[in-house]
Each structure stands twice: as structure tokens, then as C-alpha cells.
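Every protein chain except one is present and positioned as in the full complex.
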Amino acid sequence: MRTERSGPALSRVLDAVDVETYLVCSSAQEGRELARLLGRELNLGDVDVMFEEFDGYGVRVRLRAMVHRPAARYAWLGEVEKEGRG
Amino acid sequence: MKSILCVPLDPVHDVGIKLIRSALAQRGHRTELLSPDLPAEEVVRRAAAEPWDYIMVSRTLGYGVAEILARFVDLLDAAGVRERSKIVIGGKPVTSELAAELGFDRGFGEHSTVDEVVAYVEGREAGAGATAAARTKPDVTAGFTYDVRHPRVAELLSTITERTLAWAQARTTPALRRVRLREAILDAPEAERNRLWQEYHTLCDGPIAEGNRDGSLPQGVRRVREGEARALRALLAERRAVGARGIRHAGAKPLMFKFLGSGCPVMDIVHAKVCERYGLDGFLLINPSWEARYEGLLDGLLTHENDGTITSEQNIRLVRELLDPASLLTVRAHRGLNTPETVLLAARAGADLTKINLVYGSLGAGTDPERLAVDGLEAMRIAARHGMGFDIPGNDELSGVPAWKSLAGQLATAAIGCALGARPILKPLFCYGPHIVLHGLMADNFVDYNLAKVRSLRSLVDAPIWPGEPIAFMTQTEDRVQSANATSYHAALAATAGVEAITVASTDEAYSRGPIALASRIDSIRAVADAYRFMGGAQLQPTAGVDGFTQRITDGIVTTLEEVARHESLPQAILAGALGNAEDGAYPGTFGRGSVTADGR
Partner (left out) sequence: MAVDARVVGIAGTAKNTGKTTALNAILAAAHPRGVAVAVTSIGYDGEAVDNVTGLPKPRVVLPGGALATTARSCVPPAGWEVLEATGSWTALGEVLLVRCLEPGAIVLAGPNRRSELARVVERVQALGPSLVLVDGALNRLAPMSVASAFILATGAARTADIPALVREAAAMESFFRLPARLPGRAGAPTVVHTPFPSVDELVEASACAEDAPVEFSFLLPVHPDVLVRVTHDRRLRSHVAAVTFYDPVLPLLCGDAVAMAAALQRCRERGVEVGVERPVTLAAVTASPFLPRPQGQRYVADTVPAGALLAAFRSALRSPVVDVVAEGSEALWEAVAAAAAPGSTS
């Protein structure tokens, strides 16, 4: 599975990176779009907006970027690539 | 009375629509709940069979479901139902945009409450951005007699008050001279003001005078640009709180307060507006710690890149102007050399409360006790004149002072305040302070000792109690969830203790390397709201140890007051260490030492 997220530190993220923040916006819709865009601007690729609540002035959001999903190749595991020959 | 047809198109998730139906039926509306397994055509027939006012559909969404709902809306339209009935959709992922795309007249999503739906049906909504009903501003000090119930304590407080007032009578400070000038400036015609300002600046320290006269402001301070202020007003004019909430589940106590003091009034105000939407009752404007060192206050709409929003008339006015009129505003005045002037500006700018503590302002915040006493008394008079209450922060416990000494100091300050016609508020600190740690007073739990502070005070005096600043001090780490939890548990305790108000910190409380983020404020408010929902009218049960603690604190208060009463005045007692000494980790402050002079009147 192609992943947009890689790097010396990102490869050590066990599973996910969460971003908690508050975005100023004028509608819940705009907030959602901004939240996704923020994920891209932070170079986290496609993020899942786990939580968002629009209060009239902006949105409180929690974003999640999955780095290592279950069944993916875990960069932090240090798996041995080649099998030894007997 | 309205007629509502409830259509659960989702057999699994129909609890929401059942709750709404039940609420509507209880209010006397005609409702009918269809079975969830009716085919769309049958639902359309039932919808067309009578002139329903509302047809409420509930459905979760997923790929393909939107089209099913859209077709259903089409059928209702083609069947002529839309001419008579409004159609409404509810479900977790529903937003206004989705409802509009699907063709519904209104959508309710995961943050909507049953009450909001009922209000919509009954036509009570103000519009898409409806806020909670207009709030009335509470008075924290209302209904309290300030009677001292403990005869010995009453006697001691009376002695301390008399002596301190007598001692202060013939004394003045530059702050007292400045506050009279400032009052004159506020009331003077334009032509007079320059001269008065000039005289004012002769009583100020260099950086303050230069900042005001020449505009050479201290490092990190700049004027708020006109464009910024205008943009802020425009932003707040075009936006309204959406989905406003309350924090308390039931009842009107305790009131919730938070600090403001990012350094920038613009940032403070935006934080405050969002906090208001989350149900906060009021705010405490906190000034920079360096202000305590200088004689005189900077003037103008000023922003500052470090902690603390500058105490200027214009800053306070702007905050007051843009806060909800029903939000309470406290301005901190208990530190430094400008106490009376701060209270005056606060009063004139429309603040509701201030902070004055003749003890902690010295032991914990660096001002010379004699200077603070003379200034503080004048500040109390000003507060009294303007009908402003003042709270007495007890953060001296954080240096290591035992609780009873801090509370004794608060009672002494309160007694003096009452004698001057002011209305004080006591602030036991819900904390895990050094004295508590050293003596293992909270080895088992955080409930007993905190509760004992409140119980002791309640047994001694009929006065408002407002734990802070903030509650849960020294129990929070930089971990967001832990910090929110710590705050919420202490908030639950405050409700059990029946106190009038509390100050709650953000989840950034333990973080000292930068300003507080709005998301962190929201998180702590939500945690407190959840705690109150959890507890409702239930109570936290202390252990049997609470009684021993209460007695110990009361005894300690009496002993401390006796010690204080042996001195000529309260400030002398502070200097002598009666309310906290070197062993306790408390040292009387030095700012303004030697600045108290005989009053030439």
C-alpha cells in the first residue's frame, strides 16, 4: 500500500500521529475542509478527521494520520529482508 | 400543537428518534412512530395520508444510503407531501450541508440535542445560529451576611481590622496619589488631561512614563493596530456561537471561571468567545508579572508577547465590550504597586470583580506588605464604592505555607474589606501544595483535605467561597488527558463542597514554556462538563479523616490569627512571619519597600 508518510522519525511512529488543534472558520463544512487540508500542509497526507465540533467561531478538531496500519510492513520492526540460504 | 411523523429508516440506530418522539409527545404534540421496516412507498403513503407538520427521518449514512434518502425525498415531493410538511433528517453524520444536498428542510447531527429538535418543531429557534437563551449575570456575593460564627475568631478579626485601619490611616503611597490623578483624568475635559497626565508620569517609573509619553514601549509590548481591532470587531459581529452549551448539568453552582492573559487582548477575546459558547460564566484577566515591579500603568490598547495581558484602561474596556454582557469579568489587582489604580480602571471599564489580598500579594507576589496594605485598603474602598466584589487568592500555599495560615490571611483581608464596605470572596486553594506533600495530608486521597478547607471556612464565616486559582493546582502534568481529568475531579469535589464558583485551568496548566492554546481550554471545559454530567446531584464521599482535618485547619486558623493580633497591624504581622515564614518558604515582598510615607493631609 502506497504511503505518503515516511522519514526517519515517521518510521518510528508505532501506529498513528494525532493532531489536536482549533481552526478558525465560518462553517462546519469549511472547518472539515481546512482540517483535511491541514493534514496535507503538515505533510501527513490524507488524514481522518476523528473529531470536529463547530462552535460558530471555528472548529476543535482531532486529526489522525495512520502511519503503520495492522498488517502493514512496520518500519520500526527492523524486519530482516532476505532469507539466509542454508 | 404540532403533528410529527417519525420515520426510523434505520432499524439499528433508532434510539435518537425514539427519544425525540417521547420528548415531543410529553409536550403535548401529536406524534406517530412508524416501524423501521416499512418500504419507502408505504412510508410515502402514510406521509401523504394526513397533513403532518413535520416528517422526521432518522438514518445513519454510508455509501449508497444518501441515494436512498434522496429518492425518498423525491417521492415525498412528487406525492405533494412537501407542500404541507417540513421534512427533517437526523443522524450522527448529518450536517446542514448534507441535509441541504439531500433536500431536507433541516438536518440535526451528532452535536444536536433533543431540546434543540423540540425547539425547532415548536418554532422557538432564533435561526440557524441560535444561541442559548439570554443569560443573566450572577452575583457571586449575593445573599451572604459575612457574619463570623466563631466568637474567638470574630474577636481576633475585629482587633486585626481596627489596628490595621488605624495604622494605615495616616499613610500614603505613590499609588494613592496616582489613583486620585487617574480618577481626575477619567473625569476631566480633554483640555485638562495633558496636564494631569504629566503630573501622573512624575509618579511613575521610567519605563512606564516613557512608554506613555514617547511611545517607547517596553520590550515585547506594542500597540494593537487599528486594523486589528477593527477586524476583531468585524469577525465577532459576523459570527455567532453555534450549539451553545452549559457546563453544569443541574443547578446554578458552582460558577465557572477561566484565566485570560495570553498577553494579547485580541487573542484573549477570541479565546473567551469560544469559552462562552462552551458555557463559561466568567473570566479573570491576568496581567504580566513585570507590571508588579513598576510604579504606574501603561496606557492604550496594548499587546504583549509574553504571559499576562497589560492592565490598561483600553484593554479592559475592549475585553468588556466584546464579552457577552452576562459574562463576569475579574481584573487582577493584588500584585504590585498599582492596586488601587487597577481597581479603579476595572470598575470604570465595567469589570465586575477584582482581586485583592493583603497577605498573598506580599508573601507570594513580591510586594512590600506595608505598601500593599495601604494600597490594598484604598483599593477595597474603591471596590466598595463601585459595588465590585473582590476575591482573595490563596496561592501562598504553593510556597509551602500551611493551609491554615493562608486561610487566616484571607479571613483577615476579608474582615478588613467588610469593614470598608466591600464584599470579599474567599479562595481556598484546591491543591497538592508543598506543606501537604511534606506532611502526607493527601497520601490517601485528594478529597478530604480540600473539603476540610471549605468546611472549616463555612464553620467560621458566612461568606462566598470560590476555590482557585486554579483548582487542582500541582496535580496536573503536561499530559492532556491527565490534566483534564485532574481538573474535572476537583470540579466534582467543588460541587460536592457546595462552593459558589471555581476557577478551572486549561490542559496546558503545567506547561510553562509558552501560551495557553484554545484547544487546551476547550478540553478542560469539556472534562468538567462531563464530570458534572457524571455526578449530577450525587456527592463524593470523604473518609472519616475529613473531620480531623477540618478541626486541625480551624485550630490552625485560630492560632495564626492570635499571632497576627499580637502585632500593630496586619503588615507588621506579615513582616514578622505570622502568616508564613522562611521555614514555610514564604518571604515578604520587597517591591515598594520604603515607599509608604506619612500622609501630608
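Lettered A and B in written order, each chain numbered from 1.
Everything below uses one rule, namely that a residue touches a chain if its C-beta (ideal position, glycine included) is under 8 Å from a C-beta of that chain, and two chains touch if they have at least 3 such contacts.
Source: prediction; values computed, not measured.
Out of all the chains shown, which come into contact with the hidden one?
When the full complex is considered, the omitted chain touches A, B.
Which one touches the absent chain: B:Leu19, B:Ala100, B:Ala170 or B:Ala231?
In the complete complex, the chain left out is touched by residue B:Ala100.
Please pick, from B:Ala25, B:Ala66, B:Val114 or B:Val558, the residue that touches the omitted chain in the full complex.
In the complete complex, the chain left out is touched by residue B:Ala66.
Pick out the residues on chain A that sit against the missing chain.
Touching the missing chain: residues 26-27, 29, 32-33, 36, 46, 48, 69.
Mind pulling the chain B residues that touch the left-out chain?
Counting over the whole complex, chain B touches the hidden chain at residues 41-42, 44-45, 48, 61-63, 66-67, 70-71, 73-75, 77-80, 82-83, 93, 95-107, 127-128.
Here is the rule we use: only the chains that are shown with their structure count from here on.
Please name which positions on chain A make contact with chain B in the complex.
20-22, 24, 26-29, 53-58, 60
Considering only the defined contacts, which chain B positions touch chain A in the complex?
95-97, 111, 129, 235, 238-243, 270, 273-274, 277-278, 480, 517-519, 522-523
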